[in-house]
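Heads up, one of the protein chains got dropped from this complex, but the rest are sitting where they should.
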Amino acid sequence: MKEMGNGGRADVNLVVSGAAGQGIKTVEKLLGKLLGRTGRFVFSTKEYMSRVRGGSNSTDLRVSAEAVDCPVERVDLLLALDGPAIGHMERRITEETLVVASPGDLEDRVGIRARKAPVDLEGLAEEAGRKVYSNTVAAGVAAGVLGLPLEECLPVLEGFFGDPDSEDVKGNTKAFKAGFEKGGDLDAGLEIEPGEAAGMLLMSGGDAVGMGALAGGVRFICSYPMSPSTAVLVFLARHARRFGIVVEQAEDEISAVNMGLGAWYTGARAMVTTSGGGLSLMAEGVSLCGMLETPMVFHVAQRPGPATGLPTRTGQEDLELVLHAGHGEFPRIVLAPGTLEQAFALTARAFMLAEKHQVPVFLLTDQNLMDTFYQVRELPLDDVDTTRFLAEAGEDYRRYSLDEGPPSPMAVPGSGTGLVCLDSDEHDEEGHITEDLDLRVRMVDKRLGKMEGIAEDVLEPELCGEGSIIVVSWGSTRNACLEAAALTGRDDLAVLHVCQPYPLSRKVGEILEGADAVITVEGNATGQFGRLLRDLTGITPDAEILRYDGLPFRADTLAEQLSSQLEGI
Amino acid sequence: MKEMGNGGRADVNLVVSGAAGQGIKTVEKLLGKLLGRTGRFVFSTKEYMSRVRGGSNSTDLRVSAEAVDCPVERVDLLLALDGPAIGHMERRITEETLVVASPGDLEDRVGIRARKAPVDLEGLAEEAGRKVYSNTVAAGVAAGVLGLPLEECLPVLEGFFGDPDSEDVKGNTKAFKAGFEKGGDLDAGLEIEPGEAAGMLLMSGGDAVGMGALAGGVRFICSYPMSPSTAVLVFLARHARRFGIVVEQAEDEISAVNMGLGAWYTGARAMVTTSGGGLSLMAEGVSLCGMLETPMVFHVAQRPGPATGLPTRTGQEDLELVLHAGHGEFPRIVLAPGTLEQAFALTARAFMLAEKHQVPVFLLTDQNLMDTFYQVRELPLDDVDTTRFLAEAGEDYRRYSLDEGPPSPMAVPGSGTGLVCLDSDEHDEEGHITEDLDLRVRMVDKRLGKMEGIAEDVLEPELCGEGSIIVVSWGSTRNACLEAAALTGRDDLAVLHVCQPYPLSRKVGEILEGADAVITVEGNATGQFGRLLRDLTGITPDAEILRYDGLPFRADTLAEQLSSQLEGI
Amino acid sequence: MTMAYRHGTEGLDMAWCPGCGNFGIRNALLKALEDLEIPAEELVVVSGIGQAAKMPHYIKCSCFNGLHGRALPPATAIAVCNRDLTVIAEGGDGDMYGEGGNHFIHCVRRNPDITHLVHDNMVYGLTKGQASPTSMIGFETPVQPEGVILRPFDPVAVAVALDASFVARSFAGDPDHLSGIIVEAVKHRGYALVDILQPCVSFNRVNDYDWFRENSFEVGDDHDPTNREAAFSLAVGSEKLALGVIYRNEDRKTFEEQQPVWEEDGTPLFRRGPDLEELRRLAGEYEV
Partner (left out) sequence: MTMAYRHGTEGLDMAWCPGCGNFGIRNALLKALEDLEIPAEELVVVSGIGQAAKMPHYIKCSCFNGLHGRALPPATAIAVCNRDLTVIAEGGDGDMYGEGGNHFIHCVRRNPDITHLVHDNMVYGLTKGQASPTSMIGFETPVQPEGVILRPFDPVAVAVALDASFVARSFAGDPDHLSGIIVEAVKHRGYALVDILQPCVSFNRVNDYDWFRENSFEVGDDHDPTNREAAFSLAVGSEKLALGVIYRNEDRKTFEEQQPVWEEDGTPLFRRGPDLEELRRLAGEYEV
C-alpha cells in the first residue's frame, strides 16, 4: 500500500473557488501546466453547479513532490475569486487554511478562523491592464506561495496565452508576476519542492477514456450530450478527422444506441457515451444488443439521481442499472476503472471484449473520474489487444449458427457473398423470425452460454496490503481508499480494488473469504456493490461506508471514517 | 393443498387448434359460455403466433365439474381446424387423445398415434349454409363429446350469434347441431357432469386487472399498444365513458409514462400498461417518478425477451427489470398476482399503495395471466381500500416538507391557495432546484425512508400444505404449482406463493428457514426470483425449475419435473 | 388570489448568464400573466431540463419541472385532468425539438389547450454549447468542430405542416411584442406554439441580438394567418424569420373538449372517487 500522508507538508492542497464564468478553469489549466513543467506532481478535481454563470464552484489542486492521485478534504491554500466563494468553502476552512481573497471579501467574513491573506486580485489585475486578469493574478499568488521558480514559469505563460507579442500575453504576464510577488511575500510555509514529474503525461479522465477508445479502434460514436459524459464525445469530435471516426450528435439517446448498433453491424467499432438518465432511455437498445448479439460499448459516467438529480456531481448509483438495464435475459460485462491508466486500458479492452463475446460492455465511470486530472507515466499502449473477431460472410453464412461457439462467428454485410441477417425477434440460425419454441430454448442457451467465455476473460481484483481487514473499493474510489487506508496508520488493513464488477472474478470471493472483516466503500446510499458481492460470493460486508452528497471520497476524511468503523469491528 | 388430478376423468382438456383467422376465438368464447351456463367449470389458456392470419395457434379449454384454474399438457380432445394444426399439436398428442379433424387432414397424418375421429367440419358447415361455420361445427362436436344437454345449449347460441331471426343464428345453430350429433356419436367417454359453476363470473386476466384498476379509482390511462398488455388498455377504453376515465393512446411509451405522471400530479389516479420493452423505454420515467415522489402504477405484462423476443408468448423474465429500472436510488413496490382474484385485488391495491407511499408500484403479470380465463365466485369488492391520501395545498404548502412523514403530504395544484412544485433535479422543500448538498442528503434519506412505511403494508406469502419441502412460486405460476404439488402425491410438499416480490415479507424468510429443501419454479432461464430470495433472505434454493420456451407451466408436466427433482433431494 | 407576476428578481438566485435573452422572455411572460390576470395557484408551468426550462423556478406558479425533452406529455395530461388550470409548457430548442421532438409532433395532433413557449437560442446552453436542432449550418461547437452539417429544424414550418391550431414566433429582445403574442397564445383555445428567438450570450456568438434583429421581420397586416399555404410560404419563403402570428386554425376542437369525462361534469378528476356500485354491476355482467 502506498505510503503517504505523513501529516507534514508532503503536499499542499490548493483550492480555487469562485463563480462560474470567473475563469477558474484557466487557473486550473495554467497551474497544472506550471506545476508539471517545474517538476511538481499535481492532482486536480472539481465540483461545480449545474449553471453556466454565477453560483460557486471550486477546483482542488493538490501539489506534491511525490505522485498524488486523489482528493483530500483539507485545504491548505484557498484562492477565493469572489466573496461567496469563501462562504461556499467555509466548511473546509480551518485555522491552518491560508485564505487569499480581496480585502473586502475577507472582511465581510470576519468570522472565519483562518490565516487571512488579503490580496487585491482585481486591483492588481487592473494595474496589469484589465480586470479580467484577476484569475491570472490568483494563479501567480499560488505559484508564489508554492515557491515555483519564476523563470521557469514565464515561458509557460507565453505558450499558454498565445502569441508572445500579443497584448494578452503581456498583460497576463504582468498580472502573474504581480500575484507571484504577493504570494512569495506571504511567507506561508507552503513551498513544494520539485519532484520527478518531468516528462509525464497530464491528462483527465475524459482524455484517458477517449484515448482508450482510440486504442480500442473506435470508428463511430453517436451520443446525446449529457454531463458528465460529454467529455468523451468532445474528445473524439476533436480527433475525428485525425483518427477517421464518424462522430454524430443524436437527436436523443435512443437514436444514439440504435445508430451505434447499426454501425457495429457493419463492423465499425462503436460506442455511446452517456449518464444514468441517458442509459435509462437506452435500456431497450441494451436489450436489442443482447438479442442481436451485436457488440456495443456503453460509457456511463455516473452522477447522482434519481431523474435529473445533481447533474454535475458525482456518485456510484448506477451499478444496478447497468447490471439490469433492458428486458429479458442476456449476458453483459461491466468494467469500472479506478485510475487514469485503467480508464485507458479498460476502455480499449471494452471494445475487444464486446466484439469477442458479442455482448454489451458497460464502462462505468463517474464525474469524479471524468473531471479529474493528474500525471501518468505513460499509457499502456503496448498492452492493447488489437485482435479482431470478424468472420467473412461466405455463401451459406448463418449469423446465429449453432454449429460453432458460442458465440456464433460474426460476419458483416459486404464482407463476402453471404447475407447477414439480424432479428430482434427470436430467430433461427439464419437470423429470420421464428416461432419454433425448441429453437428458442437453444438460442437462449447459446446466448447465456457466452458467459463461460466471458468468465475466462475476467479481470482479477487488485489487493494492496497484507492486512486481514479488507476495505473493498470499486471504480473511481480506488485511489482515495488506498491513501485513506495508509492514513489510518493501521497495518491490519488491506484494500481490494475491483475494476470489473461483473462478472466478478472468483478471486474476490476467495480473498474476502479469508478476511477478518470486510468494509465496502461506495458512492451511493444503498450499498449496491455490497449487494452484488453478497449475490455473487455469499459474503455480506461487515460495514459499509457510503457517501451520496454528490462529492467524491477524500482520503483524509475517509481515513477518519475508516478508523471509526474499525473501532466497531 | 387442493385435491385434484386423480388420473380419472375428473376433467377433460380440450384443445382447439388452427390458423389465425379461422375463428378459434369464437369457439373458445362460445364453449366458455356453454360450459358455464350448463354448470361446468372451464379454464382456458391460449398460445399464438405473432401474426394476424395463418400459422398455427391453439386454445386449451379444460372442463370439469370441479373448479379448474390452470393448464395441463395432456390433451384429451383435439379439435384440429386445419391440417397444420395436427402437426402443431403433435407433441402433445398421445394414444389417449381423441383427434377430431377433417378426414383428409387426418389421413395426411397417418403417423399419429391417437384416437382418430374424422369429422368433415367444412362439409357439415357447408350443409348448414356456409363454410365459415366450420368452427361452430367444431364447437358442436366438443359439446357433444362433453355430453352437454343440447336444449340448454341452444338458447346460448342465440344470445351469442345475435338477432335470433337472423340468417347467421340459424346457420350457426344448424352447424352446431350437426357437430353436436357427430360428437355424441363418437362415444368418446369424455362426458363431464355439471358442477356448481352456475352464477359464477367467467373472466380473463385482462378483465380482472381492468376491474381492479376501476376499483382502485383509475381516472387516467395512457399507453402504447404492446402485447400482451393491451388488453387492459382496451378494457378501460371500452368502459371509459361509463366510469369517467381519460384513455389516451400515446405516441410512444415515454410519452405514456410522462403523461401518467402529469395526471397523477393533478391527483387523477393514473396507470400505464405495457410489456418489458415498453418498460425499458419508460425507465427514465420510473426514475422521475422516484424523484418527484408522484405516484404511478405500472402494469407490466411479461413476454419472453430480449428485445422483441416472442411477443405473444409468456415468461417471467422481467422481475429484475422492474426491480431496477431507472437510474439513481428510490423505493418501489412490486406486486405479482397468482390468480384472477389477486389480479383484481392487487391492481386496486397498487393505486392505494402508490398514492400512500408516493412511489412507483409495478404490477407484474404475463401473457399466461392476461390471456387466461376461468370462473371466479366473486370479486373481493368489499375489501378494496378506497382511502385517499391527498392533502390540501395551503398558503405555505411545501411539497417536499421535511417536517412530516416520510412521505411529505401530497397536495395537488388547484386544491388550495398554495403552489405545488415538482422538480426532477434535487430540490428543496418547496420543490425548487437546489445545490445544497446537505439538503441533498436529507432528501435522499427521506425518500429512502419511505421503505419503512412500505414494509408495514407488505403482503404475506400464502403457504399451502404442511410439507417440509417447499415449492416456491411467484406471480402467475401459483395455480399450476399447487396442482402439480398435489399431483406428485407426496405429502412432504408445501407450496409457498409470493404475490409481492418486493419488498418481500419477512415471513418468506421465516418459512423457508425451517424448510428441509426449497425448490423455486420460474418462467425464466436464470432464476431471477431465486437471486432475489438469496439477496433478501440469505436463502439459496436447493433446486430450480425453469421454463423459458414461451409456454406456461402446466400442472401435469410440472408435477413430473417436481418428482424428478425430489428424487435428487 | 396570488398573482403570478408577483415575483421580483430579488432574493432569487437565477442561474442565467447576465445579458441572456431568457431575462427578456421572463419579463414578457410576467407581463403577459399580469395582463391575463391568472392567479398563481391556477397556473402550472411544465418544463424539461435546460437553461430555459428553469423558468418555473423564477416565477410564481405551480410547476412540474420534469425530464429533459418531456414537458409536453405531462402538460397535456395536466390540462386534460383539471380544466381549471392554465397550463404552459416551456423549455429550450434542444428540449422541445431534439429530445422531445416526437412529443412535439403528436401534441400538435392532440391539440390540448396549452401554451408552448420554446426558447430558441439555436444552441444547447446548459450543457455548454453543442448544436441544437435549430443551429445553423456551419455553426462550430466542441462536438461539431467543423461546423453543423444537419439542416436546421424549422419549427414554424413543421407546425404549419402539422396543422397546429396556433403558430407564432417572437423575439426575446422585444418583450412587448413577445408579451402580446403570449397573451394571444394563452387565450387561444387549443395548442399554441410560440417559438421565441433568444440570444445565448455564452455559447452562441453568431445569433446574437443584432443578428436576430437583422434576420427577422414582422408579419404584415396583409398576412391572413388562417390561410395554411400562405402561412407555409411565410415560414419558408424568405431567408429571414417571420415574427408574429403566422398561422391559426380555429376550427380544430381541443383534446379536452372531446373527452367523455368532461361532457357532463366539470369536477376536476382528483375529486372523483371510484364508483364501486357501477363496478359491481359491471362484474355482474361477467356472470355466464
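Residue numbering begins at 1 within each chain, and the chains themselves are lettered A, B and C in the order written.
The rule is simple: a contact is a pair of C-beta atoms (placed from the backbone, for glycine too) under 8 Å apart; a residue touches a chain by one contact, two chains touch by 3 or more.
Model, not experiment: these values are computed from the prediction.
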The complex has one chain that is not drawn here; which of the drawn chains does it touch? A, B, C
Which of A:C421, A:V441, A:L546 or A:L566 touches the missing chain? It is A:C421
In the whole complex, not just what's shown, which of A:G111, A:G244, A:G514 or A:G568 touches the removed chain? A:G244
Contact partner of the left-out chain, one of A:C222, A:L321, A:L369 or A:L558: A:C222
Touching residues (missing chain, whole complex) on chain B: 21, 49-55, 224-227, 230, 233-234, 237-238, 240-241, 247, 249, 251-252, 277, 307-308, 311
Go through chain C and note every residue touching the omitted chain. 97-99, 101-102, 105-106, 108-111, 133, 146, 149-154, 157-158, 160-163, 228-229, 232-233, 235-237, 252-253, 255, 258, 260
Could you list which residues of chain A touch the chain missing from the display? 32-33, 36-37, 197, 199-203, 207, 211, 214-220, 222, 239-246, 248, 250-252, 254-256, 258-263, 265-268, 270, 284-285, 288, 292, 375, 378-379, 381, 384, 386, 388, 390, 393, 412-425, 431-433
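To be clear about the criterion, only the chains that are shown with their structure count from here on.
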Quick check: more C-beta contact pairs at B-C or at A-C? B-C
Taking the mean of the CA coordinates per chain, how far is chain A from chain B in Å? 45
I'd like the Å distance between the centres of chain A and chain C, where a centre is the mean of that chain's Cα atoms. 37
Among all residues of chain C, which ones touch two or more of the remaining chains? 49, 66-67
Going through chain B residue by residue, note those that touch at least 2 other chains and give them in order. 254, 284, 288, 292, 423-425, 433
